[in-house]
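With one protein chain withheld, the remaining protein chains of the complex are depicted in position.
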Amino acid sequence: MLDKLKESIKAALPELDFVMGWGMGYDPLHATPLYMYEPEDVDNLVWGPLNVHNLAVHLPSLKGKKVGIVVKGCDSRSVVELLQEGLINREDVVIFGAPCNGIVDMSKIRKAVPDAHFVHSVETDDNGLTITTDKDTHKLSLAEVMADKCTRCRFPNAVVADHFVGEKREPTVENDAYEDLESFESQGFEERRDFWMTEMDRCIRCYACRNACPLCVCRDHCVAQSRNPHWVSQRDGVRDKFMFQIIHAMHMAGRCTECGECERACPMDIPVLLLKRKLGTVIHDLFDYDSGLDAEARPPLLAFKLEEESIKEKDW
Amino acid sequence: MPVLNGRELRIVGFLCNWCSYGGADTAGVARFDQPTDLRVIRVPCSGRIDPLFIAKAFMNGADGVLVSGCHPRDCHYAEGNYYARRRLEVFKQFISVLGIEPERFEYTWVSASEGQRWQEVVTKFTNQVHTLGPLAPIPEVALSQLAQTTGTDIREEA
Amino acid sequence: MRIGVFICHCGSNIEGTVDTAEVSRIARDYPEVAFATDTMYACSEPGQDGIIEAIGEHKLDGVVVASCTPRMHEATFRNTLERAGLNPYMFEMANIREHVSWIGKDREANTNKAADLVRMAVEKLRRNQPLIAKEFDINRRVLVIGGGVAGIQAALDCADAGLEVVMVERESTIGGKMAKLDKTFPTVDCSSCILGPRMVEIAQHPNITLYACSEVDGVSGYVGNFSVKIKKKARYVDWDKCTGCGECVEKCPSRKAPNTFDEKIGPGRAINIPFPQAIPKKATINAEYCIKLTKGKCGTCEKICPSNAIDFQQQDEIITEEVGAVVAATGYDLFDWTVYEEYGGGRYPDVITSLQYERLLSASGPTGGHVKRPSDGKEPKNVVFIQCVGSRDKSVGRPYCSGFCCMYTAKQAILTKDHIPDSTSYVFYMDIRAPGKLYDEFTRRAMEEYGAQYIRGRVAMVYPDGKGNMIVRGADTLMGRQVEVQADLVVLAVGVESAKNSPQLAEKLRISYDSYGFFMEGHPKLKPCETNTAGVYLAGACQGPKDIPASVAQGSAAASKVIGLFSKEKLKSDPQTANVDIKRCIGCGKCVLTCPFGAIKEVDFRGQPKAEVIETVCQGCGICSSTCPQGAIQLRHFTDNQILAEVEAICRF
Partner (left out) sequence: MAKYLKNDDLGQWLSELGADYKVYAPVQEGDSIAFRPFSKGKALRIDRHATVGPKEILFPACEELLRFSYQKDEENPGRENIQVQVEENATPTLIFGSRPCDARGFDVFDGAFTQCSVKDSYYIARREQAAVVSIACTRTENTCFCNWVGGAPDGTNGSDVLLTPIQEGFVAESITEKGEALLAGSNLLAEATPEQEKEAKALRAAAHESLPEAPDFECMPEQLYGLFDNMDFWEKQSAKCISCGACTYLCPTCHCFNITDERQGNEGERLRTWDNCMSRQFTQEASGHNPRSEKAYRLKNRVGHKFCYFPELHKGHIACVGCGRCIKSCPVSLDIRQVVTSAKECRLPAEDNDNE
C-alpha cells in the first residue's frame, strides 16, 4: 500500500510545489512531517501508527502554492473544514488518502515503556509495536497504546481525497459514546474545577495547542497575545491560562473535528481536548452536526433557525 | 466596593438595549421590587454578547450571569438573538465541564413592555444563584504562589 | 483623561433611596475622575449648565451622569457635551433610578450598587473614543415594489411631491387585487371606478417609470443609495409597438391558458390583455400555452398584429435602477383552500372562492356581471358563504384573522341580492369582525335589509346532492343544532396569506418577516411602516392583512416617510458602527456571513482578503464583533475592551 501511495505521489509531483507526508524523525519512535519536493524525497515516506501529526495545519499558510497532502481520516476532516471556511482553495490542494489503522499516543507509550527516551529500534506491524531500548524489548499491541481518538474513530478513511490507495477500512465505532466525558462529569463541580486548576497550573503558555490546531486560523493575531482586545493578561496564573483554553475551545465550537492535535502537541501533557470534546457533543446533540464532513455546510454557530427544536429554553 | 458581604453575590447582567434593558426600565418605572445583586451591562443586541464575556465574568469571580435579549422574531437587528440563542445555549451546556454549575448562567428574552416578567426573572435568578452560593474565582496566580499565601495547596488535597 | 461624574438626585426619586453624596465621594477615587458631585436635576437647564460649567472649570474631557435610564436622556446629555465643546460620545450614563432607586428601598445596598454602576460607566468611558457621524448624499429616487392600491398610493404621493418613482409590478398590469373587485365595502361603490383613474395617473405621471411583468432580482447598497436589479420577464410582445388593440387575443387559437385575472374561471388565451382598463394595456404571451413557443407552429398573432409587435425571440432582461429608498407593497395571496377536504378540496365546480365570485359579480368579468354558476351556467338562488377558510384555523397553520373577510362576505351577500333579487344568502361565520368606520352598520344591513341568513358555526361538510346542487352541513352553535342548507353555489371566504416569494424578497431587502411571511414593521406600534433596515418602508397587506382604506393609509404613510427622508440635505450615519483592524483581520469571512444587513464586504488588500464595513449600512448590532475570533472587527462604543472593562469593574472590586 505504501508503494502505491508513493507511486501516486510521484505521478502527481510534477504538477505540485511539494507534497506533505511523514518521514522518520530523530529516533525510531518518532515520525516527523516530510516535505517531498523531488521524486527521491518520496522514497522517505512512511505510513503507520507513528504518523501522528495532522498536516492540514500547514495548509492555510500555503495559500497561493499548489501542494499535495497525505491525510489520515481524521486529518481529512480538518481539510474539509478549511475548505468550508474558504481558507484554502480546493484546486490548489491535491489530497492523498489511505486507510488508517490508528496512531499511537506517545504518553501511553511512555507509560508502557518508561525507557521510551532511550529507544534503539521500533518495529511496527499490523498487531502493534516492538520497542527495543538500551535495556530491554517491549511488545505492545496497538490497542494498548493507541490514541484515544482512534478507539472511537468513525472515519478511518479520508472523507475527501483525490487519490485514495488501499482498501477502505470499516469504522471502529458507529457512534462516539463520549465515555471519557461522562466519567469526568461524574465528579462534582468543585472536583472538576480543581482538576482544571492543577492541570492549567502546569501550562507554560507556549501555545503549541493553538499552533498545532489546524483550525486555529487566527494564529498570529490570536487574542491571547493582544492588548486590543485584551482578553487575557500575560500572567502565569491559573486564571489566564484557563481562560485561554476556554477561548480556544469556544472558538472551535462547531468547527473542531476532535483531531486531538492540541492535546498531543502539549509539551506538558495537559488534557485540553476534553474541553473540545464537551463542545463536540453539545453541538452534535443540539444541531445534529458533525464538523469536517461537508465543505458546503454552514457551521451551526454561524447559522440559526427561527424555531430551534433542540433548544429547550428555561421557563420562568 | 466589594459586594455587600454576606448579603449580595456578584451577578452580572448583559441586556440588549432595545428590549430587555427597556424591560428592566419598565420594571423600574412600575417600582417592581428586585434583589440588588444584579449589575447590568448594556449592549446593543444579545448578538453582541460573546459567550466569552460570560466566561471572563466567571473567571474573575462572578457568581452568576444573566443574559436577556428580545424575544425571537423581535430582534431590533432582525437576527441577533437567533445567533445569540445558539451560542448561549452551547455555552450554557459547555460550562459544566469547567466545573461551573449551568444554573449559574441563564439567558432569556424579555421585551421592553415586560416589566413584570423582568422582575420575576431577576428575582428567581438571584435566588437560584444564592441557593448555589458563591463561586470561588479562579486564582490569578500560580498555585505554588497561592499555596504560599494561603498555606493550602489544592494539588496536595487532590 | 479628566472625567467628571454627576450624580443626580432626580428630586427624591433617586436621593430617597440612594446616598448620592456618598456615591459622588466614592466616585472621586475612581481612576481618572477629576471631579464628582451630586446635583438636584441633572437634566434640567440649571443641571445641564452645571455640567457645562464644570467641563470648563475642571478641563473635563469625559462625563458620566448617574441618573435615569440612557434610553431617556442619553441624547440630552450628549447634546450638553456638544454644547460644551466636547465630542458627544465622550459620555456614559449610569442608570441609578430605574435600575436602582426605584426597585428597592435598602439604602445601603442601593448606594453600594449605584457606586458600582458609576465605576462601570467610568471604566467604559476611559475606553471611549470620540466618534463623528459621517454624512453622505441621497439619491432622491424611490422604488415601489408592487402596483396594487397601496403601491399606487405611495407612488403617486411621492411623485406628486416631486420625487422620481420606479414602480415594479410582477403581473402584466398594475391594480393588484383591488382591480379584480366589483364593488368595495362599506360604500358599495365601483372598485374600478375609483381605482381606474389612479392607475391612469401612474401611467401618465412624468415622475413615474413603470416596469410591469417584472420582478426585483436583487438589491444592494444602503439607505440613500440602493442599487436595484429588475428582471423584465420575457413577454414575447414588444410593448413599445403594442397598441393594446386586442386583435391577437381574439384570434389566438390556444384557449386552454388560465385566465389569471379572472381567477381561472373565465376563458383564457395564450396571448392576453388582462382587462380593458389594464395599465399598461399591452398583450403578453403565456409561453407555456403558446403553440408557436411550445410546438413551433401557429404564429397567428404575429401574422395579424397590425403593429408588428410580436417577438417570439424575446428574452428576460435585467435592468439596474439606482434609488435612495424602497417601498415594499407586494400585497397578499389567497390561502390554498383545496386542503379543506370537507369543502371538496377543489373537486366541485360550484364551490368557489370569494375572489372568483367577485369576478362573477363584476361587469368586466367573464360573465359580464351576470352571476352564473360555473358548472351549468345556472343563476344560483341559494348562495352559501363559508367564512374563515384558511384563517383563524390552527389546524392549517393559519391561526391569525384575515381581517376583512367578514366585510367582503357581507358585501357579496348584499350584491347577490342586488343581482338576483329572489336569492337567499347564508353565511356560516365564527364571529363577525367589523370594527371599522360604518363597518358594523354595513354587516347589519346585509342581515336586516338584505335578508342574509347568518349562521354562527363551522361547516362540517359540503357535498353534492346528486341533483346538481350542493348540500352544506354545519353546526348552528347559537341554536345548538345541526343544519343543512341546500346550495346552488358555495362561496368560500378564503383567508389572506403573504404573497408568494415574500421571504425571498425580504431577504433581498434585508428586512425581517414573520413566520407567515408577512414583513416585519420597525415597531408594532410606533413604526408601522418602517422596517429595521433604514430606507426600506412597508405599505399594504405585505405587512399583514389589510383592507383598502388601511392599505391606502399605509401607502401614504410610507410615502411621507420617504419624503421626510429625502427632505434632508444629507444623511448622517450613526457612528457607533463596526470597524475592522485590517492588521488583525485574516479574511475568513465569518462576519460577512453573519451580518444581517450585508454591511460587511470582502475587499482585497495587497493580495489578502480583508473585511470592510460599509459604515452607512452598518446598524451597530455587533454580531460581527462577537463572531470574529481574533477580535479584529470591533463595534465602536461597545468594543471588547469596553465590555471587558465593565465586567472587571463588577467582578474585581
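By written order: A, B and C. Residues from 1 in each chain.
Everything that follows uses one rule, which is that a residue touches a chain if its C-beta (ideal position, glycine included) is under 8 Å from a C-beta of that chain, and two chains touch if they have at least 3 such contacts.
Since the structure is predicted, the reported quantities are computational estimates derived from the model, not experimental observations.
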| item | value |
| --- | --- |
| Among C:Ala21, C:Ala34, C:Ala287 or C:Ile319, the residue in touch with the chain that has been omitted | C:Ala34 |
| Contact residue for the chain not shown (choose from A:Val46, A:Ala112, A:Leu181 or A:Met268) | A:Met268 |
| Of A:Glu40, A:Glu91 or A:Asp134, the one touching the omitted chain in the full complex | A:Asp134 |
| Residue ranges of chain C at the interface with the undisplayed chain | 2, 28-31, 33-36, 58, 119, 583, 648, 652-653 |
| Residues of chain A in contact with the chain not shown | 25-27, 30-33, 35, 37, 53, 57-58, 107, 110-111, 114, 117-119, 134, 198-199, 202, 204-208, 210-212, 219-220, 225, 227, 233-237, 261, 264-265, 267-271 |
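Convention: only the chains that are shown with their structure count from here on.
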| item | value |
| --- | --- |
| Chain contact graph, described as a line, ring, star, complete graph or other shape | complete |
| A-B or A-C, whichever has more C-beta pairs in contact | A-B |
| Distance from chain C to chain B - Cα centre to Cα centre, in angstrom | 36 |
| Gap in Å, rounded to a whole number, between the CA centres of chain B and chain A | 34 |
| Between chain A and chain C, centroid-to-centroid distance (C-alpha), Å | 49 |
| Where chain A touches two or more other chains, by residue | 231, 302, 306 |
| Residues of chain B touching at least two other chains | 56, 60, 73, 79, 83, 87, 137 |
| Partner chain A, residues of chain B touching it in the complex | 51-52, 55-56, 59-60, 72-73, 79, 82-83, 85-87, 89-91, 93-94, 96-101, 106-109, 117, 120-121, 124, 136-145, 154-155, 157-158 |
| Chain C to chain A touching residues, read off their complex | 515, 581, 583-586, 588-590, 593-594, 627, 629-632, 634, 639-641, 644 |
| Contact footprint of chain B on chain A as seen in their complex | 181, 184-185, 189-198, 201, 231, 235-240, 242-243, 246-247, 249-250, 253-254, 274-275, 278-279, 282-283, 286-287, 300-306, 308, 311, 313-314, 316 |
